[in-house]
Structures are given as structure tokens and as C-alpha cells.
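Let's look at subunit A:
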Amino acid sequence: MVDFLNPTGWALALLQMLLFSAGAPLLIAWVKRIKSRLQNRRGPSLLQPYQDLRKLFGKEAVMAHTASPVFRAAPYIVFGATLVAASVIPLLAIELPTTAIADVIVLVGFLALARFFLALAGMDVGTSFGGMGASREMLISALAEPAMLMAIFTLTMSAHSTNLSSVIEHVLDAGLLLRPSFLFALLGLLLVAVAETGRIPVDNPATHLELTMVHEAMILEYSGRHLALMEWAAQIKLMLYGVLLSNIFLPWGIASRLDAGSLLLGLVVIVAKLAVLGVILAVSETVVAKMRLFRVPAFLNLAFMLSLLGMLSHVILEVGA
Partner candidate 1 sequence: MNELYLILALPAIGAVVLGLVRNLRMASWINLGVSAATFVVSVMLALRVLEQGPMHSDKLLVDPFNIYLLVLTSFIGLTTAIFSRPYMEHVCHTGQCSPQRMRLYHSMFQAFMFTMLLALSTNNLGILWVAVEGATLATVLLVSLYRTPEAIEAAWKYFILCGVGIAQALFGTVLLYFAAQHVVPNAEDGLNWLVLYQHAGELSPTVMGLAFVFLLVGYGTKVGLVPLHQWLPDAHSEGPTPMSAVLSGLLLNVALYAVVRIKMLTDGALATSGHPHMAGYLLMGFGLTSFLVAGLFLHRQRDIKRLFSYSSIEHMGLATFGFGIGGPLGTFAALLHMLVHSITKSSIFITVGHASHIAGTQAIDHIRGLIRTQPSVGWGLLFGVAAIAGFPPFGVFTSEFLLLSATIQSWPWLTVSLLTGLVIALAGLFRHLHPMVYGAVPEGQTAVKVNMIPVAIHLLLVLWIGLAIPAFLANWLDQAVQLITGEGLL
Partner candidate 2 sequence: MNLMHLSLLEQTMLVLSALALFLSFALLAQARLTTMVHLFAWQGGLLALLTAVVATVGGAHHLYISALLTLSLKALLIPWMLHRLIRRLQLERHQERLERQALVMMSGAALVIFSYWVVLPVARLELADTRNVVSLSLGIIQLGMLLMVVRRQAVAQVIGFMSMENGLFLAAVAATQGMPLVVELGIAFDVLVAAVLFGVFFFHIRESIDSLDVDLLTRLSEAEQEKLASEAEGDA
Partner candidate 3 sequence: MNLASPLSLAGLAAAMALLSALASLLTQQTPSLMRRLVMPALGASGALALVGGVLALLGGQAETLSLPMGLPWLHWELRLDVLSGFFMALIGAVVIGVAIYGPGYAREFEHGNDSLPALGGFTGIFVAGMQLVVLANDAFMFMVAWEVMSLSSYLLVAFQHEHAPNRRAAFLYLLMAHVGGLSILLGYGVLAGFGDGFSFEAMRAAQLSPGWASVAFLLAFVGFGMKAGLIPLHVWLPEAHPVAPSHISALMSGVMLKVAVYGFVRFTFDLLGDFQWQWGVLALVIGAVSALMGVLYALMQHDLKRLLAYHSVENIGIIYIGLGLSLIFLGTGHALLGVLGLVAALYHTINHALFKGLLFLGAGAILHSAHERDMERMGGLLRRMPWTGLFFLVGCISISALPPFNGFVSEWLTFQAALQAWALQSGVLRTLLPLAAAMLALTGALAAACFVKVYGVAFLGQARSRPVRRAREVTLGMRIGQGWLAALCLALGVLPTVVVGALNGIPQQLLGQGLTQSTAHGWLWLTPVSADTASYSAPFVLIGLMLAWWLASTVLRRGAVRKVRRCDAWDCGFAPPNARMQYTATAFAQPIRRVFGGLFEIEEGVSQGEDGRERHSLHVNDRIWGWIYLPIVRATNAAARRVTLIQSGNVRIYLGWSLGTLVVLLWLIS
């Protein structure tokens, strides 16, 4: 296992954590930009999200009388958990000490922790919308989780490891193979990512139309820095999934050695991948319409089916591969 006394490793981890938190708003802005372009609008500037965050941090926070300490603590916990989750994912390089601290299952655990408190915060004030949002969020995540893990298991079973570095390393070593299992897993994980990050067609982050809200409904009562943290966490989450998808299934370009050159390459590559992903997301969101809540299970069952197919094809077709 990686040595933990190597300071560069830690420095790298810290660096990519910062990159995550810094880059997340940019990704959102990029997606918004492409979308509005596709809808023949000019759309906001790429820096808009940063300005929003700054503004929100500047404002005083307002809380309902009925809000409890949980409501107050939630933003920090959610943001913290998401950030820690992000720090686990190899962004630029493989050899991360953090990947040994927490493997992919723990990663899912971090996201679950964040969601748990997000939902509690939604319930806290005691408004009907908050409860509604929490209830829906938990349903969606509950259905998404098995699909996600199934997809991940497909990878980990072929890599014989749940350590993300090892997985990526395995994929790199294997070279460019056309694996049906990975294909299915990728599709499954894509759908899950859409659901988990609350994008169309599962949820629409741009709306406050009461009956369709999920994520927005939970953070309805937030304002000021609390809101900022929540929004930021959501953005990081989106980026997190993006990186996960791109770096696990198409890891090529990620730095396997810790020298400046390869790291720079890694940075460029990941930016490119995320840009492409953003475009795909934007396109899909413009062509697909948001679906009713009770269609979502079908959507996620599809995801699970795909992941399951991935697993089966791994077992049936790729044993020993």
C-alpha cells in the first residue's frame, strides 16, 4: 500500500481537494452555459456561480423560529462530508494516500451521510415542502444506491479491489479493452449520477415549482452562508460524479507518477473530460423532459438492470479476463 509519510502525496490530496471546491462552480456554469446556448439564450457568464456564492456568504443568514441546532449544523456537515468524499477520488493522479483511507464504499458512505443530514435539515423547520423533499430524496437515493453499488461491484470484482487507485490502476494496466461489463456499468452509473445529482429528468435544479421540487425543497428555508454551503456542496457532488465516471471508465491521461509534467497532463485531460461530460449532460437535459416522481423508480430500475447486466456479463463472459 502507498506510503503515508510521503508529503507530496498529501500535498497532492490537498491540492485536488482545493481543485474540486474551486472547479465545481465552473462545471455548473459550463453546463448552464451550454444549455442556454442550446436554447438560443446567451446565458450567464462562467463566473456567475462564484459571484452567487460570494454574495450569499456576504448576506446574513435567516432561520425560522422552529429551526433546531440540526438545521444550523447541517450545511457544515453536508459540505464537509461532500468535500471529504471528493478528496477520496483520484482527480489528477492515482497514487493518493486518501484512497487508502477510504475506498469506494466509504465514498458512498460519505455521500449517504451528507444526504442524511440534508434530508434532516429539510424536515427540521417543519414545513410541508421540506418533508416532501426529504421523503422524495430518500426514496430516490434508496433506489439509486443498489444500482450504483452494483455498477461499482462490477468494476471492483474485475479489479479485485475496492480501492479506487487500484481499480484505476487495474483498468490502465489492462489497456484498452472493450468490456461489455464496463459498458453496462458505465450506463448504469450515468443514470445513477443523473438521479443522485438531481438533474433532469429526475429533478430540476432550476425550478421552485412546488410539486416538482426535490433538492430545492429541502434547502428551501436556507439563506446566507448556509445556503451557499448547500449549493456549493451540490456543485461539488456533481463534479464528483463527473470525475468518478470519467476517471474510472476512461482513466487514460491520469498521472500515475507524481511529477509536474504528468500532473499537468492529468489536469488538462480531466478538464477536457469534464467539459465533454458537461456538454452531454446539457444536451440530454435539453432534449429530455422532467419525469413524474413515480416514473423515477422505473428509471432507476433501468439503471439497476444495466448494472446487473454488467455484473452478469462480467461473470459469464469475462471470467479470468
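For anyone wondering why these and not others, all candidates are chains of the complex that A comes from, given by their letters.
Methods note: contacts are C-beta pairs under 8 Å (C-beta built on N, C-alpha and C of every residue); 3 or more make two chains touch, one makes a residue touch a chain; residues count from 1.
Treat the numbers as computed from the prediction; the structure is a model and nothing was measured.
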**Request:** Among 1, 2 or 3, all from the same complex, single out the one that touches subunit A.
**Result:** 3
**Prompt:** Okay, in this complex, where on subunit A does candidate 3 touch?
**Reply:** 1, 57-72, 75-77, 79-81, 83-84, 87, 98, 100-103, 105-106, 109-110, 112-113, 115-116, 119-120, 122-132, 134-136, 138-139, 141-146, 148-150, 153, 156-158, 160-163, 166, 208, 210, 220-221, 224-225, 228-229, 293-294, 297, 304, 308, 311-312, 315-316, 319
